[in-house]
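Take this structure, written in structure tokens, and hold onto it; I'll ask about it next.
All protein chains but one are shown in place.
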Amino acid sequence: MKALETLICQLIDEQALSRSTLVYRVFDALLVLVGIGSAVAATQPDLPPFVAAGCLYAIAAIWGWFVLDYLARVWVAPANRDLKDRTLWQIRLEWIQSRNGVIDLGSVLPLAVGLVFAAWTPSGAPLLAVFWISRFARYTTGLDMLWRVLARERQPVLGVFLIFVLVMLLAAVLAYHTERLVQPERFGSLSMALWWAVTTLTTTGYGDSVPTTPFGRLLAGFVMICGITVFGLLAGILATGFSNELRRRDFLRNWDLVAQVPFLHDVGPGTIADLANMLRPREVPARTVLARRGQPGDCMYFIVQGEVEALVKPKPHLMGPGQFFGEIALLTGGPRTATVVTITQCRLLVLDIADFRAIAASRPELLEVIQGEADRRLGIGGLAQPKETLHE
Amino acid sequence: MKALETLICQLIDEQALSRSTLVYRVFDALLVLVGIGSAVAATQPDLPPFVAAGCLYAIAAIWGWFVLDYLARVWVAPANRDLKDRTLWQIRLEWIQSRNGVIDLGSVLPLAVGLVFAAWTPSGAPLLAVFWISRFARYTTGLDMLWRVLARERQPVLGVFLIFVLVMLLAAVLAYHTERLVQPERFGSLSMALWWAVTTLTTTGYGDSVPTTPFGRLLAGFVMICGITVFGLLAGILATGFSNELRRRDFLRNWDLVAQVPFLHDVGPGTIADLANMLRPREVPARTVLARRGQPGDCMYFIVQGEVEALVKPKPHLMGPGQFFGEIALLTGGPRTATVVTITQCRLLVLDIADFRAIAASRPELLEVIQGEADRRLGIGGLAQPKETLHE
Amino acid sequence: MKALETLICQLIDEQALSRSTLVYRVFDALLVLVGIGSAVAATQPDLPPFVAAGCLYAIAAIWGWFVLDYLARVWVAPANRDLKDRTLWQIRLEWIQSRNGVIDLGSVLPLAVGLVFAAWTPSGAPLLAVFWISRFARYTTGLDMLWRVLARERQPVLGVFLIFVLVMLLAAVLAYHTERLVQPERFGSLSMALWWAVTTLTTTGYGDSVPTTPFGRLLAGFVMICGITVFGLLAGILATGFSNELRRRDFLRNWDLVAQVPFLHDVGPGTIADLANMLRPREVPARTVLARRGQPGDCMYFIVQGEVEALVKPKPHLMGPGQFFGEIALLTGGPRTATVVTITQCRLLVLDIADFRAIAASRPELLEVIQGEADRRLGIGGLAQPKETLHE
Partner (left out) sequence: MKALETLICQLIDEQALSRSTLVYRVFDALLVLVGIGSAVAATQPDLPPFVAAGCLYAIAAIWGWFVLDYLARVWVAPANRDLKDRTLWQIRLEWIQSRNGVIDLGSVLPLAVGLVFAAWTPSGAPLLAVFWISRFARYTTGLDMLWRVLARERQPVLGVFLIFVLVMLLAAVLAYHTERLVQPERFGSLSMALWWAVTTLTTTGYGDSVPTTPFGRLLAGFVMICGITVFGLLAGILATGFSNELRRRDFLRNWDLVAQVPFLHDVGPGTIADLANMLRPREVPARTVLARRGQPGDCMYFIVQGEVEALVKPKPHLMGPGQFFGEIALLTGGPRTATVVTITQCRLLVLDIADFRAIAASRPELLEVIQGEADRRLGIGGLAQPKETLHE
């Protein structure tokens, strides 16, 4: 029982990067694609009955697997968690209410509801399988960000939509009055005119209802130009909101990671805030080459989790959490002086050369600390590379 | 009489967040939607006469209500205002000339004018009901901002439109010369060619007039590419303008609110300017939980108006305007140490954890003041949470 | 002769804001619109002969006027200019080669060329009248800016167009191979397939050639998605370029104007650079009310050219170039203490209240200077308004 729980944990751990987890994720994604493909195929007319039946069976089987997957995730939710003073079921309930729990439930529930209401036909319940696409939301943090941006820029976005609706209504009324007499079958009621207005204002232009009078065409031209202006406004608003949100997210994440690098505790909080704006986190699997001796170096690394090995002589140098490497090539402007390989899976913070130079210029105390460590290393490592300072 | 005025004030106060005000706003929005729906329905051909009549009666009734609403707003305009040396009617006249007054008048006047000119037919005056959509403008500040952005970026926006018109005219002349001989019924005059040019340049593409000669198609391809570049330029201009305008608006609003927090009078003006760039105002109704003991905290609050209660032992701690709370979780990085609930409707300034860390790093005096208050509270409140400083 | 030159100068001075200049500009714009309208009308089929002839006469007359206008501008080019060591004709030649000179020549030359080549028919030379639209370029600085942005972001914009062409070619080849067999009349050659590809990639979608095979439709969906991504890339690139260009232009213009305010010579260059980033120039005609006593003030003004009058007691206070006003309302947060009216046409620099607060916080020496002047004025003016400092 415990072994099964461990196995499931290995498969579905949402933070891990191990091989088995990745394989299971690919399998999960394939199931979603096959399921949606089957739902699409099942509605094809003139389908041989056995193919149609196969599609239905495939959907049913995948749905069954997703139900099992959901139950398993509920079951193992308490694993690897600190219980504190909560019971197992309280933790499970917490997971069910979490973002991923809601997504998973939302991908199995519609079909279950469809079954109850006897909608199990080619054009019925299987179509609910399209909701499975939301399972991909588990693997991207982009959706949360988009949601935050839309929420923050709520006021101007609503303003844009108000303009949109206002222009659409006015255009429809004017088109109704001018075009109705010429083509009553296209503009005979305000709802028909609204249909024309919305296809024009979004610049979709189906072409099924087109104004033919001179005034109608002038109006249409004006509506199209309003349409591209609305586009522009929307893009402008969202660009601004997105820019702010991205900066906020990176700052927060990096601050938490920087706090785990003991080496940086001595530099002032201002320097840490600057660094948190510049560092980029990166997850790398074991046995990855991070730097290759002789190649140009364009970044340095801080280790948050895991261990790396610098292949220097006389014997490799092991580095663990809280240490940094790759600074020598940045300080000297020369090539990498050693090859560095990850021993275990690592979580690193990457400082780009552009940002390194900017922060070294504005924060001399950080440069000093890094320079000191680099000097110490070049002395110890006995490397041929002559020591140089940044501006020489 | 006074009682009626008070009742109306409660219903239509434009700043309030009370239940009765919100209910009236929803009612007002519903009236607008029903009115526009009726206007659309009334133009439907083959409508049973009694339904058509019902639509007209509905529009008339809603219009009547809006007239009453307008008169009521004019009447109560002086309520809750400082008279200074103006008469009641001077204040009313001011309201009539204000933004909301003009919007309200604009939503009742067209129909009144329509009535006078005997346009009371299904295809006539009711259509003016679509202007009612502008009543929604009362509830969003986004429109003002869009207007300011367009006004500020006037010059480059006009430049883009000039390019647009120039490309459109040139394309029309060229298409007229090349396509006229092949399809005279589509490109037989310059105005027909202009119609094609505008549908192509905005990438609407109705498909009712399409070039068929090789040169005409090359031209069309070029016009389409110009079209998406014009889009891009417009979006780029508006993005820049919007970004600047948003920063300006937030700064001004926050500065006024920060000035109402006496606690911040001791820190320097530079710190206040920084804070004004970071704080976000939030209106919360009474009895809302702002922080829950044991949950992670991602922001702190400054109280501008209203009162909140921290549920600490031995007895709840009441806080009023000019005080702040929620700083302990930000200082320690730990969970909230107390649950905080609003007693009355409150106007708060929210400082995000990302911004808190940035300002704490660059403005140590502000951190000191907040830290001092937090220490005092942790001593008084007798909470188990050990005192920690930011970088430990 | 001299009098005529002066009169012409008054009409066509490109920098002036006088009434006669404005009237002439409106007249010029009307001529352009009438000319283009006549060119469009002249191509209308079934036009009564006398209307068609009227259109041609109108175009010829307007063209004649533009030729006269051009010659007049060449003639008066040296007026109000410092000759230095150039001859009159050297200055005239310089104007001919200037931006406005080229625009004006470009709006009269095509028609002259058309006349020579005997293209004076309804569908001929008049069409060249559409080039007159470029005369509007004289009144906007937006075009120059757009040009600079496109020039600066040349590299990535070319990259986007390369992607565009690559996707278009690949899509055309694939569509040609799959759709040719099903609808040879639509996709029978690569050039037909290219036509489909460009209408799809720009999301124009005429609908005259549409893929019908399953693979063709998959391909079309992919091409459309590429299309909106190309849109997005273009908008993103241009937004960035535009933002940088706008900041640069404002900085330069304001620096030059700030240099004309002697009052600011005492503050340091850093403060001037900050101010140049914040000030906005504004041209106002004579007898405009800039501030009204008792109303809230949201900006202060620096005078670059012209004179204004503050209507204070006992007698109006005149202010000229190099002085500033409107600072009291910003310092106290109260209403305007005096009404200020322009005596002559003025060129002002406007400092917004948001920017005033930001710069007052970061540059105390500027605040001190302004505060000192405000104190002096409140003492002199004998106004009731009590003196207050910014943070009290």
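Just so it is clear, A, B and C label the chains in written order, and each chain counts residues from 1 on its own.
Note that a residue touches a chain if its C-beta (ideal position, glycine included) is under 8 Å from a C-beta of that chain, and two chains touch if they have at least 3 such contacts.
As the structure is a prediction and not an experimental result, all values here were calculated from the model.
Q: Among C:Y176, C:Y301, C:F325 or C:F356, which one touches the chain that has been omitted from the display?
A: From the options C:Y176, C:Y301, C:F325 or C:F356, the contact with the absent chain belongs to C:Y176.
Q: Out of A:T21, A:Q183, A:T202 or A:Q305, which residue would touch the omitted chain in the full complex?
A: If we include the chain that is not displayed, A:T202 is the one touching it.
Q: Among A:L246, A:V289 or A:L318, which one touches the chain that has been omitted from the display?
A: A:L246
Q: Looking at A:F231, A:W255, A:Y301 or A:F325, which residue reaches the missing chain?
A: Considering all chains, including the one not shown, the answer is A:F231.
Q: Specify the residue from the set A:L88, A:I133, A:A151 or A:L318 that touches the hidden chain.
A: Final answer for the missing-chain contact: A:I133.
Q: Residues of chain B in contact with the chain that isn't shown?
A: Residues in contact with the chain left out: 203-207, 232, 235-236, 239.
Q: Counting contacts across the full complex, list the positions on chain C that touch the omitted chain.
A: Within chain C, the residues that touch the unshown chain are 155-160, 162-163, 165-166, 169-170, 172-173, 176-177, 180, 188-191, 194, 200, 203-207, 210, 214, 217, 220-221, 224-225, 227-229, 231-233, 235-237, 239-240, 243, 248, 251-252, 255, 259, 265, 268-270, 272-273, 276.
Q: Just the residue numbers, please: which parts of chain A touch the chain that's not shown?
A: 36, 39-40, 42-45, 123, 127, 130, 133-134, 136-137, 140-143, 145-146, 149, 161, 164, 191, 195, 198-199, 202-208, 230-231, 234-243, 246, 333, 352-354, 357-358, 360-362, 364, 390-391
As a convention for this text, only the chains that are shown with their structure count from here on.
Q: I'd like to know which pair from A-C or B-C copies the A-B interface, where a copy means over half of the contact pairs are the same by residue number.
A: B-C
Q: From the mean C-alpha coordinate of chain B to that of chain C, what's the distance rounded to whole Å?
A: Roughly 28 Å separates the two chain centres.
Q: Quick one: report the Å distance separating chain A from chain C, using the average Cα coordinate of each chain.
A: From the centre of chain A to the centre of chain C is 40 Å.
Q: What positions in chain B touch 2 or more of the other chains?
A: 191, 203-207, 231, 235-237, 239-240, 243
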